[in-house]
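In this view, the complex is presented without one of its protein chains, the others remaining in place.
Up next, subunit A:
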Amino acid sequence: MTELLEDGLLLAGTAFMLVAALGVLRLPDLLTRMHATTKAATLGVSLIMLGVALHFGQGGVVARALGVVFFVMLTAPVAAHVIGRAGYFVGSRLWSGTVKDELKPNYDPYTHRLKSHLETEANATRLTPESDDAS
């Protein structure tokens, strides 16, 4: 029973990682590629590590395998956020079929400042200080 479960976990993890690799090759632009890699690869390595923990079944090894899972789940969103932000800043091109870029009308690429469309008079005077002119 345990072996069957372990084999299933390993196969599922491998399948998810293969899907992630296929996605990073086939999808059209940076953001869709990140959408494939972050989620599918995280799930794939988590399933494989659960299979490893099930295979060895000793306290130390299980702790280390779960440590890998925890670490990957902690770092993958951060890395995806950081590289997506950097990719938008350097102006990587979006797919030609992109329907909507919500950031574009509200974002100033020179000052890295976002507009909320809720600016009041008080905010407007506070938000247009000399620092904008300096940058």
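Definition applied: contacts are C-beta pairs under 8 Å (C-beta built on N, C-alpha and C of every residue); 3 or more make two chains touch, one makes a residue touch a chain; residues count from 1.
Here is the rule we go by: contacts and distances are computed from a predicted model.
For the chain that's not shown, choose its UniProt protein name out of "Multicomponent Na+:H+ antiporter subunit F", "siroheme decarboxylase", "Succinate dehydrogenase cytochrome b556 subunit" or "(2Fe-2S)-binding protein".
"Multicomponent Na+:H+ antiporter subunit F"
Residues on subunit A that touch the omitted chain in the whole complex?
With respect to the unshown chain, the touching residues of subunit A are 7, 10-11, 13-15, 17-18, 20-22, 24-25, 30, 33-34, 37, 41-42, 44-45, 48-49, 51-52, 55-56, 58, 60-61, 64-65, 67-68, 71-72, 75-76, 78-79, 82-83, 85-87, 89-90, 92-93.
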